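Sending over a structure as structure tokens; questions will come in a sec.
One protein chain omitted, others in place.
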Amino acid sequence: MTITSPVPGTHGRLNSKVPSEQLAELRDIFAQRRPGFSLDAPFYADPTVFSCDMQGIFAKQWIFAASIAEIPEPGDYVTVEFGPSALILLRTEDEDGNPGGVNVLHNVCRHRGARVLTERAGTTGNMVCGYHSWTYNETGALIHASAPGQADFDKSCYGLKTAHSKIVAGLIFVCMADEPPTDFDEVAKIIEPYLAPHEIASTKVAFQQELVEEGNWKLVMENNRECYHCDGHPELACSLFPTWGLSEGIIPPHLEEAWMRNLEAEAALQDRCDRYGLPYKVIEELDTRVAGFRISRESLDGEGESFSASGRRLSKKLLGDLRDFRLGRCSLHLQPNSWFHLLGDHVITFGAFPVNEHQTVVRTTWLVASDAVDGVDYNLDELTHTWKMTNVQDRAFVEMCQTGASSPAYEPGPYMKSEYQVEAFISWYVERMREYLGVDAVSSTGEVTA
Amino acid sequence: MTITSPVPGTHGRLNSKVPSEQLAELRDIFAQRRPGFSLDAPFYADPTVFSCDMQGIFAKQWIFAASIAEIPEPGDYVTVEFGPSALILLRTEDEDGNPGGVNVLHNVCRHRGARVLTERAGTTGNMVCGYHSWTYNETGALIHASAPGQADFDKSCYGLKTAHSKIVAGLIFVCMADEPPTDFDEVAKIIEPYLAPHEIASTKVAFQQELVEEGNWKLVMENNRECYHCDGHPELACSLFPTWGLSEGIIPPHLEEAWMRNLEAEAALQDRCDRYGLPYKVIEELDTRVAGFRISRESLDGEGESFSASGRRLSKKLLGDLRDFRLGRCSLHLQPNSWFHLLGDHVITFGAFPVNEHQTVVRTTWLVASDAVDGVDYNLDELTHTWKMTNVQDRAFVEMCQTGASSPAYEPGPYMKSEYQVEAFISWYVERMREYLGVDAVSSTGEVTA
Partner (left out) sequence: MTITSPVPGTHGRLNSKVPSEQLAELRDIFAQRRPGFSLDAPFYADPTVFSCDMQGIFAKQWIFAASIAEIPEPGDYVTVEFGPSALILLRTEDEDGNPGGVNVLHNVCRHRGARVLTERAGTTGNMVCGYHSWTYNETGALIHASAPGQADFDKSCYGLKTAHSKIVAGLIFVCMADEPPTDFDEVAKIIEPYLAPHEIASTKVAFQQELVEEGNWKLVMENNRECYHCDGHPELACSLFPTWGLSEGIIPPHLEEAWMRNLEAEAALQDRCDRYGLPYKVIEELDTRVAGFRISRESLDGEGESFSASGRRLSKKLLGDLRDFRLGRCSLHLQPNSWFHLLGDHVITFGAFPVNEHQTVVRTTWLVASDAVDGVDYNLDELTHTWKMTNVQDRAFVEMCQTGASSPAYEPGPYMKSEYQVEAFISWYVERMREYLGVDAVSSTGEVTA
């Protein structure tokens, strides 16, 4: 086991370094993680581990933050917070006066540290801090600060700090690292052909929901990465084949009929995709690369169009240049904090934003075609019903596990075969954290294995 | 002073060991406790001391959890939580299909750690975890877990963890230790003859109250162990002789009349008990054994039957095979977390369940004869009035002390003679914790005395 640099502690607290006794234990639990099993309790309940997660994962990786549909016009912004960080995503204008890229700015005034923008979303010109009116332009440069008698005050030293952004088919990712991982570019090239036909840039927000879940962010993600629990989602179960997560050879007898229906629907969907030139192959690199992901286009049960009880479309307007509603769901899972469903009639984006070791905000956004009209082309309650219910059910599952993790009777339990994507998420997480902490894996015999 | 094994830290947190600097201080405050005085502030306000309490007391001793009247039928269960632990108490069936013993199971699914039963009480067959439907039988054995493609999945490795139970005259005690203290069996034999005639197994729950008190569990217990404060309980004061806790020779002049009345009532009660074959002698072994207790049958003021203003019965149905209402109260105090009053017409059980260093849940249960009918044989408001009021008053007392304990002006104060049972509780606690921490007592001169 190689021990390298010391580990920073919690932002805004003393202990800029984790105390040495605790650091040794921290490294041990990462070195000794037992593959195939859920994590030890401190991963879910300890504030120091949380702080390390924020630094080793959320300050280093590309993080899904919003979609371009949330900030369609120059000057539109949305704010996001994860752990101790607060960011502004600001839509810029290109040279022709059209909506351009996205600037990412730390939402912390360089004068006295106040939040510069205090709303969750809005439209702004130059950004004026509400405390002393320090004024920043769209790049974060400080362009005005009253400084009577201070001719030598150098505004150029006090621009808002910036972070990186990348837009992939209308999804906005941010990275706070000085040198963002480059691997993400390759992934962007792979997933873009799946996503692009849905033209997120030509959608609008129909609804956005924020749920505060009383659970560690990793429990939120684990829950999202398996459908072993989908009996607990009666609404969603209408849309998903009950064999989700299973494969040839491990289909239990009572699911054989569903499996056959699934195979038929898959074949029909693939024909349709071939006809329209839409990719559908499952690509799964969840823990084999830095920008771990899984993408696929899979059929939906019933009429196969959307997340309704019958499988029938929920919005009458097709997205982008799609020519058919029966396109199932193009689903994308991205490490560490997001998942997406793109359908013929709407798109749903999900982002998990950690608050502290026992709370996570899940922000869900429903997007429909820009010209779809509520009450005419879609009914908002119907559009959002399945995932509103599913999210609330998932919250309860996450919270059941969070309370359990602190019990002395808790010990890591086995991930089942149908939970292999949970295991992949955890493996990805442990690998990134080992890199961050400079820790090698230790086998159960105590030997270094990586 | 002998220092032995290191001390585990807080469940679900890093610091599986208490940091060395803190450990030395922890041992010191236990070694140096000054007899006759309340504890130093960290005993009431420090989270590490709380965590040690949970491990040194609540995970080692027999803990009162509920009475058999709360789970009368096979399949009935009640859940309890103290500190980080969550337990299920499940009534079983005997070989003849009648209500049997009580199984105690940790309420933590062995798959992903979810709470298995999420209600406070209810009736269940096999227990199905709400997350992935892992199903356990009444012994906690895992009898079903969907595991497609995993023929080798060994269910026998994943039963719910169990704890010990013991039923004493209808009161259920649990113990999480591998080897429960055996001393409790002796105590059970001593107290059973006092309790048995009230036949708790033939009672039903008339009412149950849960109060969250903003105070350390030891302040809750200290408050319960003296009546020096009973001027603050006007309702209860009607029932208790104002000389409670005093004895011959220390009766202040203004209480002499009450003392005489008390002596007369005691004599009459003892005659009655002798006639019915009921034990009444005070047996007090509060800090002289591991299963510290005090039991007695004492007269009540007024008519001497029950906790009403006049002393008159509150339920018309006599309990068990009792033949007289004028039996005063059979009162039992048990270390570390319970007390009980058994009267001719009803029984009240009290359990204190620590939440964290500054919060404790007190669960109070009123039991009446199984065949007593609300509105006919008893009036629920009248039945519960005295102790509902008394509990709320006690909560205020506990909370006044909790805020004080963190003040720099706080220093341990003297327990008065009438508070000798508080001192006994604290002595018992300190002795158990010294055993747990491997610490000897240190005299005020710094010499080891034990």
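By written order: A and B. Residues from 1 in each chain.
Please note the rule applied: a contact is a pair of C-beta atoms (placed from the backbone, for glycine too) under 8 Å apart; a residue touches a chain by one contact, two chains touch by 3 or more.
Worth saying up front: this structure is predicted, and the values here are computed from it rather than measured.
When the whole complex is considered, the residue among B:Pro35, B:Pro193 or B:Gly413 that touches the unshown chain is B:Gly413. The omitted chain makes contact with subunit A at the following residues, 11-17, 19-20, 59, 84-86, 106-115, 118, 130-133, 145-150, 153, 158, 161, 176. Listed here are the subunit B residues that touch the chain not shown: 19, 21-22, 25-26, 29, 38, 41-42, 44-49, 222, 228-229, 231-232, 246-247, 249-252, 396-397, 400-401, 403-411, 413-414, 416-418.
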